[in-house]
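What follows is a single structure, written as structure tokens, with notes after it.
With one protein chain removed, the remaining protein chains of the complex are shown where they sit.
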Amino acid sequence: MNAPLITSSFFGFVGYILLVYMLAVIFSYSSMLVIAFIQLGKERKLQKKLSDEGAVDFIYTQPVTIIVPAYNEQEGVLGNIYSLLALQYPQFEILVINDGSIDNTEDVVIEHFNMKPIRKVVNQQLETQPIEAIYQSDMHPNLLLITKVNGGKADALNVGINVSKYPYFCSIDGDSILDNTSLLRVMKPIMESNKEVIATGGTVRIANGYEIQMGQVVREGLPSSTIVTMQIIEYMRAFLMGRMALSKYNMVLIISGAFSVFSKKWVLQVGGYTKNTVGEDMELVVKLHEEISDRKEDKEIVFTPDPVCWTEAPDNFKDLRTQRRRWHQGLAESLWLHKKMAFNPKYGSVGLLSIPYFLFIELLGPVIELAGYAYMVLSLFMGEAYIVFAGILGLLFILYGSLFSMASILLEAWSRNTYPAVKDLFRLVLLSLTEVFWYRPLTLIWRTEGISSALRRKREWGSIQRRGLSEDRE
Amino acid sequence: MSMQINKNELNILDASLFRPLFHWQMANTKRFRQVFTLVFVRSPESPEMKQILLEQMRTSDLLFSFPIGEPDVILMANTGEEEADVFIERLRRTESTRSYRVGVSVIEIRNGDAAFEDVLQIGNDSVNRALQLRGDTPYVKDRSFRKLERQCVRVSIIEDDPVVTMIIQKLVERISVKQLDLDIQVFRDGQYFIESNWYQSSHTHLVIMNDILPRKNGLEVLYTLRELPNMQKYHVFMMTKRKSEAEMIYAYQYGVDEYITKPFNPKLFESQIKKVLRRIYYG
Partner (left out) sequence: MDKILLSLLLVIVVLLIILFALFFLLVFYRMQEVKKKEAIGKYIEDRQVDWYEYLFGDGLSLVALKPHKNLELEAIDELFFRINYHFSSDEINDKINAFASLYMSDYYSKKLTSRSRELRINTLNKISLFNLQFMLDPVSSLLEKKKKYSKTELLLIYEITVKFSRTDFVTHFVAPKVPLGEFDYKKLLMELDEEQINLLAEDFNVLPELLQLTMIEIIGVHHYLDWLPLLHQCLDNPAQEIRIRALKSIAELEVVNSLELYESFSHSTIWEERLMTAKIFRFAPTEEALPILERLIKDPNYQVRAQAAKSIKSLKNGHQALYSVITMSTDEFAIDVAEEMFGKEY
């Protein structure tokens, strides 16, 4: 008689924890939604093209080096380069880093842009894998191709930093493309803040469904694939809601590696990108935050919603799973590496709010939510009282998973108008309401897998890890 | 005497050969800007008259013998109307040896686009006009085809804003350079231009374009043109918003004729285009 009572009350206890957790999450998301709404509302009617004008003028703008790490990108790299060549920006160089691809990336680029080998002295500020050759395009003298021994994305980016000659660099994935005003607009916060901003990231959008020719968007529209459309909703939510709000208080920890600009000086100070991590982009941002606090300087890292980078999203479950596992693994590793920042008042709002947010809501969220799903299933067998309880939990899930997505879509449509067709909007809204029933649980499982592989890797790479930590202590 | 017979046989041709030889001559005019002159002669039908003509012609001239009632035609290659005066003078000296009048019309042809039928018609008419004049060897000079051939220049405007394209097109249309016909075509971006076969012609081309274009940008279009075998026929006019000096120098090295920085004065633009067009005309 007693035993079931204990189990059931324990069961109830867990339920309450889940409930409290859900309420906390809903609260933090709601507040971020409100902040994003206010932020976006402020510049909704601003005609951006009017102020682009002044910035195009040569003297105001800082020259930028664009670094494109490319590993087996023979399909996408040409479109990427074409879109970069069409950028409206007074002075920039494009460095395509071929990270020991085993496909035809190198040949495709060399042939297409008439690349000729050149001699170039490289200022070896960061240690990297050796460079094999540097080519310069005969057509576009500011386009360079660097081939190097394979060493991973972080290593390729570090090579780019070594070769670059300008004070800012922009990292862009080899398979994505930029709008022609994107670079100008992503650099704007840096210039307008009189260089108080040392890194900015733009919005990443999913290009599937858009018709793209030679790096230019020719026709817009939603993709037919449901799984890709689901990701579009996810991106909207993540970029507009999450990052907008965090950016307002200089608390951004992730600016997408697919499209972001950094001050070279600062990146060199923190030793460039960290090799051997999965999420080198997040890792760099956290390192920069740490450095800013350590030096007690008043620098900022911001997200700006305006400049857009288009990227191809995985359109099958297998690739999507790999991607999500990697992302989550990267998140886990970065947080682990910088665990001393968590709850440390020395690191200000980043230490007190940002890192805890990423730890409890972003990183551990999937585990707890999965537990919530499991709980609901179990409670069906636990008697009537729990069914009501499970119902409450379920409704919260719906509120959290689907309604927030829908709100993000509306916010996006209201402020940016990416998908102008009413039909597309309607499809997005309807699809967002189904999220909680199939897509969300799937990503939760994949992300949890990411955590476990991060834990496993930790053990494998013990020695490397220790060296990294000792450096931290110095 | 044997020389004379020889010359007769070579230089007198049947009327049916006039058309092909005229066209062949015309092709030379068009390609090498060679001038030639046709002399129409109307006289009573007499074998003696043909002999007289043959004696006064140069060895390089050709006489086409037409049936009765139609004037004969002498084709003088590489000859202008002033040089044909010599022939008329010599023909005049034969007045004492003949009892009939000879009407002459001299037509210098410079225009490579003149049509065969038009030339024949005007030749007939003018020789009749000559016969109404006084004297035993009346002659007229018709200058309908003396006007230089009008050269056609193909102008391509590559720009993505339709309003701007319209304005540029109108500005270019406003420019008139003597003897140049401008054939204007607009393109939205570099790729459309390259994909069209518009630029692959033997015309002289003037390409007016933005340096930053969606899809193939200005430098790449330039590069494509420079790879063509007859690249000296392409004149490139680049409009730019960015002002990176290095890039401009580079473009000049690649053979941009003029660079203009946006926003620009339309009058300046006109005069720069004019300059390029004059350079095209005078070589």
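Letters are used for the chains, namely A and B, taken in the order the chains are written, and counting of residues starts over at 1 for each.
We take it that a contact is a pair of C-beta atoms (placed from the backbone, for glycine too) under 8 Å apart; a residue touches a chain by one contact, two chains touch by 3 or more.
All values derive from a computational prediction rather than experimental measurement.
When you scan B:R58, B:R90, B:K262 or B:R278 for touch with the missing chain, the hit is B:K262.
For the options A:F13, A:F317 or A:W414, the residue in contact with the chain missing from this view is A:W414.
Mapped onto chain A, the interface with the missing chain covers residues 42-47, 49-51, 53-54, 57, 59-60, 93, 118-121, 123, 136, 141-142, 191-195, 385, 388-389, 391-392, 395-396, 398-399, 403, 406-407, 410, 413-414, 417, 420, 422, 425, 429.
The missing chain lies against chain B, touching residues 161, 163-164, 166-167, 170-171, 239, 246-247, 250, 262-268.
Keep in mind that, in the parts below, only the chains that are shown with their structure count from here on.
Chain A contributes residues 56, 58, 82, 85-91, 114, 138-142, 180, 213-216 to its touches with chain B in the complex. Chain B contributes residues 189, 191, 212-217, 219-220, 223, 241-244, 246-247, 250 to its touches with chain A in the complex.
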